[in-house]
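Shown here: the complex without one of its protein chains, the others still in place.
Here the chain labels run A, B and C in written order, and each chain numbers its own residues starting at 1.
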Amino acid sequence: MARTISYREAVNEALAQEMARDERVIVMGEDNSGGTGAPGEDDAWGGALGVTKGLHTRFPDRVLDTPISESAFVGAAIGAATRGMRPVAELMFIDFMGVCFDQIYNQAAKFRYMFGGKAVTPVVIRTMYGAGLRAAAQHSQALYPMFTHIPGLKVVLPSSPYDAKGLLVQAIRDDDPVIFCEHKAMYDTTGDVPEEAYTIPFGEANVAREGGDATIVAFGRMVTVALEAAAALARDGVECEVIDPRTTSPLDADTILESVENTGRLVVVDEATPRCGMAADIAALAARDAFGSLRAPVQTVTAPHTPVPFADTLEDLYVPDAQAVVNAVKAATGWKR
Amino acid sequence: MARTISYREAVNEALAQEMARDERVIVMGEDNSGGTGAPGEDDAWGGALGVTKGLHTRFPDRVLDTPISESAFVGAAIGAATRGMRPVAELMFIDFMGVCFDQIYNQAAKFRYMFGGKAVTPVVIRTMYGAGLRAAAQHSQALYPMFTHIPGLKVVLPSSPYDAKGLLVQAIRDDDPVIFCEHKAMYDTTGDVPEEAYTIPFGEANVAREGGDATIVAFGRMVTVALEAAAALARDGVECEVIDPRTTSPLDADTILESVENTGRLVVVDEATPRCGMAADIAALAARDAFGSLRAPVQTVTAPHTPVPFADTLEDLYVPDAQAVVNAVKAATGWKR
Amino acid sequence: MAGTVPADIAGAPTSETLLHAYRTMRTIRAFEDRVHEEFATGDIPGFVHLYAGEEASATGVCLHLDDRDTIASTHRGHGHCIAKGVDPVGMMAEIFGRRDGVCHGKGGSMHIADLGKGMLGANGIVGGGPPLICGTALAAKLQRTGGVGVAFFGDGASNQGTTLEALNLAAVWNLPAVFVAENNGYAEATASTWSVAADNIADRADGFGMPGVIVDGFDFFAVHEAAGAAIDRAREGGGPTLIEVKFTRYYGHFEGDQQTYRADEVARARAESDCLERFRARVTGDGGLDAARLDGIDAEIAALIDGAVAKARAGEKPGPADLETDVYIRY
Partner (left out) sequence: MAGTVPADIAGAPTSETLLHAYRTMRTIRAFEDRVHEEFATGDIPGFVHLYAGEEASATGVCLHLDDRDTIASTHRGHGHCIAKGVDPVGMMAEIFGRRDGVCHGKGGSMHIADLGKGMLGANGIVGGGPPLICGTALAAKLQRTGGVGVAFFGDGASNQGTTLEALNLAAVWNLPAVFVAENNGYAEATASTWSVAADNIADRADGFGMPGVIVDGFDFFAVHEAAGAAIDRAREGGGPTLIEVKFTRYYGHFEGDQQTYRADEVARARAESDCLERFRARVTGDGGLDAARLDGIDAEIAALIDGAVAKARAGEKPGPADLETDVYIRY
């Protein structure tokens, strides 16, 4: 039975249902309960934006607050995963990866390969990314392209409440290390979500809209922006296929390539900065494996090569919007040799 | 007056000459002298592979050994740079970025923007990258694509002793934070290097070989591999233009695009792993800005999407070689719609 | 305000110093109370962390500093900025995201900085500052300026590896640095008595080869004295000190925090140990300062803050031309 809930509730529900189903699942992070050691309420925060609220009350022994020691507790989640637990560690904002990155890419991501296929490390690292909350340069980054660069990690970017739940359940049940990236500006977005637990497989893109004139590949929150643009373009008679890969690693290259073979035009929309980012990654895929079908330059719509600015006027200019996508599609459809 | 010296000597000479010329230049890192606090010799190591050997003897007060505290001493180099020094910090192996990345991308890279253009942070972080020494998964990575992704950093990949000296002198004199990536398997490579100090500007590619049939863009040690492939191809009458961008950020897009407009074919050779890497970055550039000239799919030659293996047999398969580049060029020149 | 400090400062504060201290603490309090009100109007964007209640720490420390000296701050940085002499008017404009803010609106509350004043910035990264201070202290040492570097950080930050590494490095390099652990009892909603596995943060000093001192953070005089001793030692080549300042914050972790994890600590602190009240009680009467002069300062500051808010609200926001500038010095 589906009902309408928020992206925040979808994440919370996935965690609660998996904890109820499997006692190996534990949750840890700064103030994931909140109030530990304090005179007032426990479960006082449920994370900085309330996503894990209520879990500690239901599962007091399996929701652990932590000191501000990301290397230690992310490493602890990884270590626990090698010993039969299924930890979900919250790296509050993805911007903080820099204080614990080693444990993620040199330890968790490499154990299986370095140890000759003998390690099993089913850890999930939940983290908030993205601009839009006026949180400035150190609390608004995307950064998931850097996780995507690392062999051994799986990287997930849910673009709706439905995907948030199904992909998180999959992440928790998956036996490989998963970086689960939640867009902080989407927590109040609502959508239909089944009550029961379900999984969405990794590496299977969602074709969010079908169309034959151009292919738009978009990630995370940019899927909404792409759909907005596609709707606007449809009014002008331009039909876009909007593809949401859902996971950047593994990547569903086939769905993207088939669409490009059909439309001949590709626009990639990515909230991350442009250099060595997802837009470049997808553009390169098409230039290599769908070149024969391309009828126009691959267009990329990304943030500029700058830190995220604070002022609302600047941040609004920073994040790609529907108009930018419309312009990119028109540049592709209007292109002539 | 040029003489033949090694890549290692070129780096050492650039440091020595800049330290002699400018007393604001200081060098710090683990065992950059070596022997600090120990009963035997000082300047006992000159870094793990002897690159800074002799500097401490010449400049005892300006070559600092450090504890194994990368966040602290890389951060210290950054802090000192904001106060009029020109520190060159050595992050021994680029693989260790994970224990100090925050100081680099959230602090040094963002100061100028976050602080409204008022910060000046002339710090250089020297680091060794690359496979070939059987150093396995945590001591052989490329990783420079992740630095390239970060706005505010400049990223340098010298491919010869001549470039190593000229680019390092430029890095030290440059007012922005610079990540200077030395390939650990190239230290004994020799070449002609002028005795006097000189600079090579950032963002100006070196056309290492001219040719009209295909453009090969290669980075760092891969430039040698690309030239080897180009020589082999020339014997079959295929003339390749080999472009060494020298810096991935800033990137000399014009030189690459002009070449592709001329040859119509692009092969990118990168030692890094493929996802969100330099190969994808350059392929995307061409697919966007030189599409009209491309006459074949852009070919990328990279490491596989795996950690770096230990066994020599596997590592030799892991690193792109000339044959792989030859095959890629032939795939491009032989391609038919 | 820093830089204008009387020369005698190392010793017992003169009345001039006391007035300067009071003015600084009052400016911080008025600034924060006003930001709290303005935030409620919805016109201040982003995350804002207020320093109210903690004024004696930034003030007692920074009174000893001048332009040779540097400080690194935290996400809760307004007080440190003001105490180090950053212009409150430019700060208010920055918090409102205006072009004439101290960072041209690009940084905001979590990134207020004024390098010209030796203020290395608030920091959005917990534990981001201490390593940087090792560097500014190293620069001062190599340049023989006699300058010191002071890192302010919280109880939560005292568990961050970057902070702990910096303590060791400062001692190993014998740097002119002072580490001020501002223990306000909480890291977000987590109690420091739980997250810091030691009775006191200062107990960590010994393991990093430096003296550790604990002071009552509501008592300006205690902070001022402890900081003076540590800073003098640092200037004279005696190496770093860890000072733990204990108090509580008056507002939530950030604006919007419901604070259900708390008891009545704040009410008690405001009533019994408020730094400004205690300061007034001590310096007036027998203390030799005229309460009227302090009231006069209060009035001046109220006007200053009114003006700052008015200017900030009237200020223009940055525009398209500002988006891609200031990333590099040379492109």
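In this section, a contact is a pair of C-beta atoms (placed from the backbone, for glycine too) under 8 Å apart; a residue touches a chain by one contact, two chains touch by 3 or more.
All values derive from a computational prediction rather than experimental measurement.
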Residue of A:Q17, A:T52, A:N106 or A:T300 touching the missing chain in the full complex: A:N106
Residue in contact with the excluded chain [from C:A40, C:A198, C:A281 or C:A302]: C:A198
Contact residue for the chain not shown (choose from C:E165, C:E188 or C:E265): C:E165
Residue numbers in subunit C that touch the chain omitted from display: 159-162, 164-165, 167-169, 171-172, 194-198, 203-210
Positions on subunit B contacted by the hidden chain, ascending: 30-31, 34-42, 44-45, 48, 65, 67-72, 95-96, 98-99, 133-139, 304-307, 309-314, 317-318
Residue ranges of subunit A at the interface with the undisplayed chain: 26, 61-62, 64, 66-67, 69, 71-85, 87, 102-103, 106-107, 111-120, 151-152, 154, 174-176, 203, 250
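In this text, only the chains that are shown with their structure count from here on.
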Centroid spacing, where centroids are CA-atom means, of subunit B and subunit C in whole angstrom: 40
Chain centre separation in whole Å, for subunit C relative to subunit A (CA means): 36
Rounded Å distance between subunit A and subunit B, as computed from the means of their C-alpha atoms: 30
Residues of subunit A touching at least two other chains: 71, 95-96, 98-99, 136-138, 304-307, 309-310
Overlap residues in subunit C, where contacts from two or more other chains coincide: 103, 105-107, 111, 123-125, 161-162, 327
